[in-house]
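A protein chain is absent from this complex, but the other protein chains hold their places.
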Amino acid sequence: METREIELETGELLVTDVTAHAAELALGRGDGLLHLFTPHATAGLGLMETGSGSEHDLAAAVERLLPRTADYRHRHGRPGHGADHLLPLFVSPSLVVSVLGGELRLGTWQRIVLIDPNRDNRRRRLQLSFLAAQR
Amino acid sequence: METREIELETGELLVTDVTAHAAELALGRGDGLLHLFTPHATAGLGLMETGSGSEHDLAAAVERLLPRTADYRHRHGRPGHGADHLLPLFVSPSLVVSVLGGELRLGTWQRIVLIDPNRDNRRRRLQLSFLAAQR
Partner (left out) sequence: METREIELETGELLVTDVTAHAAELALGRGDGLLHLFTPHATAGLGLMETGSGSEHDLAAAVERLLPRTADYRHRHGRPGHGADHLLPLFVSPSLVVSVLGGELRLGTWQRIVLIDPNRDNRRRRLQLSFLAAQR
């Protein structure tokens, strides 16, 4: 199994495109499954079209569905941080994509993204694990 | 790795049962993990009981959680199409099921379904990749 861990600067961004990191690990490795994982309790991974406004729409939806103004029992961090701890239940930090001939099998508009609602944690780790098919 | 790509007619349906396609690829292939993937930015995959009303309930929940009447920055397609682009963040287009002795390991009431809220895209692709265990 080929593994790699990358540190990303997510800063203030809710959505960070990590497709290039996945494509780089897959390159030249034949067929198999690529597992992506972010080892944090307040971030997730997803697939979406980027660059057409959906990043903004996702921020609005997350605020509507998991509002920072709600009353949370989780009280570490800033007010509303309890919401960040619920996000990974709905946007999982674990994602699998398939690799064929060293290339990610993604649709034309799909980008792999890290979703990080927690602005106080500006650096995030991404773990990649490629499990090759038997030849 | 055994792979297959299928084209499905989803038409006006939010929920399309794809279990038979998965079972067919698994058949006779021993043990391993089956990865299902839909290469679209406005569809997801899930597991649910079908035929008991939950398809209707899911349609109502999706409309409530990701309303078409909200104001979306994503402006391609019909009004409300921005909602379709958020669905895959919450209902991932990637799903893994395990296969034992050539059979899908699913619960009695679980069906694998493709969730497609986008009525303007009536055909959808489903990619299947079976990674066999070493013997």
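To keep things simple, chains are lettered A and B as they appear, and every chain counts its residues starting from 1.
Everything below uses one rule, namely that a contact is a pair of C-beta atoms (placed from the backbone, for glycine too) under 8 Å apart; a residue touches a chain by one contact, two chains touch by 3 or more.
As the structure is a prediction and not an experimental result, all values here were calculated from the model.
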Touch criterion as defined above, residue of B:V18, B:A43, B:L58 or B:L126 at the omitted chain: B:L58
In chain A, positions touching the absent partner: 1, 3, 33, 35, 37-41, 65-66, 70, 72-76, 82, 85-86, 88-90, 92-94, 96, 125, 127, 129, 131-132, 134
Residues of chain B (touch criterion as defined above) contacting the omitted chain: 31-33, 46-49, 52-54, 56-58, 60-61, 65, 90-92, 95-98, 100, 105-110, 115, 131, 133-134
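Following the convention adopted for this analysis, only the chains that are shown with their structure count from here on.
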Mean-CA-position distance for chain B and chain A (Å): 19
